[in-house]
Structures are given as C-alpha cells and as structure tokens.
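Note that one protein chain is taken out, while the other chains of the complex remain in position.
Right, chain A next:
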Amino acid sequence: MSNSFIIGQYVPGSSIVHRLDPRTKITIIFFFVIIIFFANNLLSYGVLAFFALLSMFTTKIKISYILKGLKPVWFIVIFTFILHLLVTKDGEVLFSIFSFEVYSGALYKGLEISLRFTLLILMTSLLTLTTTPISITDGVESMLNPLRKIHFPVHELALMMSISLRFIPTLMQETEKISKAQASRGVDFRTGKMKERIKAVVPLLVPLFVSAFKRAEELAMAMEARGYNGGEGRTKFRELKLQRVDAFIFIFSALILVVFFFTRV
C-alpha cells in the first residue's frame, strides 16, 4: 500500500483555495457540477474551463501531480471519445481510415463529452486535493445542520466519519503488522490456488476484528471519561468561520455564473 493513502489525496499548502472555508468550496463545486450540464456551445464551455483552470493554478499544486490523480479516468475519457468517433454519424465526412468514415459531428460530440468529463473530475478532485478529509466532514456537518430539526442524526454521522478517518493510518499499520506476523508463521498470501489464497485471508481478519473492537472499547471509555455526552452544547476545537476571502470568491463565482448564462445559446 502506498504512503500517499495515509492522508488521502490532500496536498498541504497555503494558497487561497487551501484557506477557503470547506463550505465555500463544497457549494461552488456542487453548483459547478450541475451547471456544466447546461453548457451548450464552445464559448460556454470556455467560460467553465477558464474557471476550472484558474482554480487549478491558484492552488499552486504541481500540475503533474494533479494530472497523476486523474490517471484512472483518462481511460474512460479516451474510450468515450473513440466510441463517439465510431458510433455518431452527424455532419459531414472529415476523413476515412480503412473505409471507416469519421464525421465532423462525431468529433465535436466526442470532444464535448471528454471536455465535460475532464472538467467535472478536475473540479471535484480539487476539493480533495486542497481540503483535509476532516475539514470536508466538518463542512458537510455544518451544512447539514438544518436537517437536525427533522431528527436526522447529523452530529452522530459526522462523529462517526471523523473517528473512521482518524483510524485509517492506525489500522493500516495494524493490518501490515498482522500480515507480517502471520507470514512469519507460514501463512502464504501470494501463491497457491485462488481458493487457498482466499482462505489465507482468514488469519489476517480474525486478529484485525478483535483488535478493532478492543480499540473501539478503549476509545468509548476515554471519551466518556472526558465527559462526552452527545452533540448538544458541545464546543469545537476546529471552528469554521467564513472569512472575507470566502465572500470575495463567492462573488467572483457568481459573476462567472452570470457570464456563463449570457454565453449560452
């Protein structure tokens, strides 16, 4: 397992995008994802691409690193593009390879879908690149707070999410330790028939479950000893506060939105 998973995708930094309130980022990206489906000509796509690229450059994260994160979706984008070239038959014939004709409409459609998809993935990955998982959780908790009125357990879910996130590195180490310990006792995880390899996971999971429950009991005890009793009246260590920069970015995004609707046909 690679080290990069220990803090997820997050890249530490101090750019404007990093310093934005998670709620601002979530809201803007949420609207971006919806609005991109309304783009219907080159200019409107251009406006959105400008916004996405501008956000990308402001993060000051290395471009090569961001592109590396997009690697798993390149395959889908190229596949869709080629599929469109083969299937769509609009417009005039541009050129033909081995008696296969490529239409101008197909090229346009393929490019449009690829661009749309790339922008979608780029924007959502900017969120996970510039925000720690824990502050995304905090942001979502604060945005869902109104749902408490209908007795939706917002605080409990956010607490569960934070606890889960906190235990990722711990349990990752634990898994590694157990698998080494069992390998030294002769468990073979890598070779043998499929069936034997599946069965070899049992001695890995038994101690993992037992220790997971032990850790849970210890944490529950520790939290109670410190007086935890539910979400009511609980104060926070990391408080979310909207800054001036949030207002500025909000207004800027709203302006982009207005420009966007003027460029549509």
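Going forward, a contact is a pair of C-beta atoms (placed from the backbone, for glycine too) under 8 Å apart; a residue touches a chain by one contact, two chains touch by 3 or more; residues count from 1.
The rule is short, and it goes like this: contacts and distances are computed from a predicted model.
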item: Identity of the absent chain, which is to be given by its UniProt protein name, from "tRNA threonylcarbamoyladenosine biosynthesis protein TsaE", "Pyruvate dehydrogenase E1 component alpha subunit", "Cytochrome-c oxidase" or "Riboflavin transporter"; value: "Riboflavin transporter"
item: Residue in contact with the excluded chain [from A:Phe50, A:Tyr65 or A:Tyr228]; value: A:Tyr228
item: Contact residue for the chain not shown (choose from A:Val73, A:Met143 or A:Ile256); value: A:Val73
item: Option from A:Lys62, A:Arg148, A:Lys199 or A:Arg234 whose C-beta touches the chain left out; value: A:Lys199
item: Residues of chain A (touch criterion as defined above) contacting the omitted chain; value: 1, 5, 8-9, 69, 72-73, 76, 80, 83-84, 87, 109, 112-113, 116-117, 121, 124-125, 127-129, 133, 136-137, 156, 159-161, 163-165, 167-168, 171-172, 175, 194-195, 198-199, 201-202, 205-206, 208-210, 212-213, 215-217, 219-221, 223-224, 228-229
